[in-house]
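Each remark here refers to the structure printed beneath this line.
One protein chain is absent from this view; the other protein chains keep their places.
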């Protein structure tokens, strides 16, 4: 996007940092240290990138408090506690330009059922379908072609992007962001096999999404069999994540891209599922557990577990086994060699039952 | 959802079970034994939960015929052959309240092309787009914002939820349920690489979904190159499952969340793919095969296979290997130790070519 920010605007946005150096002209882009050009704002995002600060072409660099070098000519350094967060505040400002606040009101092409309560400050965009008995809170925004089923409750300041679906009787609390293609409240996957046919177990529960949750594009959250599938406050879900029926996800978890959680499993708070990780059904995963990418978990995990691999071993053990695993061809040869020694010319001769000295 | 059922209504719904005990008031919820409260209906869902029946607060508990305890005060037990199925019948009744039968007819905002035959008892909801030459059978329901491409045939009593897509010339038989975001009839993934460029191999076949199939949210079924990709009768597909072109899935299979099947593979009947399982292309998977979660299959599997792991070994072998795999660090040490014995002070001395007694 087109960006134009003065140094003063940046300084104001990120608080009152220590400043060194000077620039002429304004900031017209944001970039990583290594790709930044003159006119760009950049930042030191971690210890190991320190040397890049000295060579970056960025006009303004946000650095941490303990950074002790000085800016070059026509360059400015800004010292703050958390550079990544500081640049985030600049981006938040820019984000408002990228996504301007929509006008409140219901678009003439939106279809709204009976007995709905839509706050006048909410925005219902074009071609949305809202079934009967739905409540939508202040400042919430249904961008376009959003479907809300009967008796759903959407809180305040939510943003539902185009082509999202929230089925009957589900509840979204406040400040929830659903990216395009998200489906909330699809049926849980439950059947009873009677005489060889799979009879559907009706799924009459719902989904409750607590406040400050963000859910990525094309992720799906199934409704519970009787009660509620729950996504805890402040949890962030990436794209194409599958959460099955009756799952309870704790607060402030991260579920990364293409992760999946099977039915009736409970996650504690601050649990991280890395990309493509899977958790089997009816399990309990303790607080602050980290499940590495592609890992399959099929047993309960205590608090602060850190697991990896197709059998979800402790991370460091899995790492060690993976090193040894590569040496299996060598190990087989060594055992062959030992046996030759033993059976051929060596030990076997010495076995009392086979040989005599 | 709000539930109010009398004990008599429940008894009627599940047949004529043996009844013991009495309650006052009606049933206002359904819950698992351990979380049920007074006023709830619950059920014994498996042998290992037997002890929970004695402590549950549920007012009505459905138990299997061989359960031999008696209800507490103000509590009722109902004996049936299959408690899980019985509670399903109660839920079916409630499901009808959750999803009331829609009024037949075509919504004024739906767009219907030329030469379509839509049964008068079908419901075409708001903002659906139906291209030309489409046939839709009795009692079928396109909820909202559903797209049906040219010349598709939709049978009777199907339910297509919001934002589903069925592309040109595909066929859905009867009583099919598509959850939101399902895509039927996207192109198969086929290219010929000519002088470094990938030329598209046109996909001019279709998809045939046989009767009584249910497909979960955001799952995708590709059209065949020439002929048909087929989903067999009574098969149930969970969310985010990918079925590639020319695949033939047998009858009464279960494809669980995020499973994937590559092109031209054939699955027998009653095959189960657990979550995130993958099957490579051009394979044949025998009837009643079970493929464990996260398992990658890249060879044909005979009838009644049960496989697990990234190399799809027999389930019990994979389990055993996974136990031994954890002991690799120990094994390497043991072999080191043996070699010390042999090469250092032990056997090596005894090798004829090296030592003499």
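By written order: A and B. Residues from 1 in each chain.
Heads up, the rule we're going with is that a residue touches a chain if its C-beta (ideal position, glycine included) is under 8 Å from a C-beta of that chain, and two chains touch if they have at least 3 such contacts.
Everything numeric here is computed off the predicted structure, so don't read it as measured data.
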Sort through B:23, B:138 or B:313 and give me the one touching the missing partner chain. B:313
Based on the whole complex, identify which of A:186, A:276, A:289 or A:305 touches the chain you can't see. A:276
For the chain not shown, which residue from B:56, B:145 or B:229 touches it across the whole complex? B:145
Note that chain B touches the absent chain at residues 109, 111, 127, 129, 145, 147, 149, 163, 165, 167-169, 181, 183, 186-187, 189, 191-194, 196-206, 218, 220, 222, 225-227, 240, 242, 244, 258, 260, 262, 276, 278, 280, 296, 298, 310-311, 313, 317, 320-321, 324-325, 327, 331, 334-335, 338, 341-342, 345-347, 349-350, 357
In the full complex, chain A touches the hidden chain through residues 1, 29-32, 35, 82, 84-85, 88, 91-92, 94-95, 98-99, 109, 125-127, 143-145, 161-163, 177, 179-181, 212, 214, 216-218, 234, 236, 238-240, 252, 254, 256-258, 270, 275-276, 293-294, 309-310, 322, 325-326, 328-329, 331-332, 335, 338-339, 342, 347-348, 350-353, 357
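Keep in mind that, in the parts below, only the chains that are shown with their structure count from here on.
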Averaged-CA centre spacing for the pair chain B and chain A, given as whole angstrom: 25
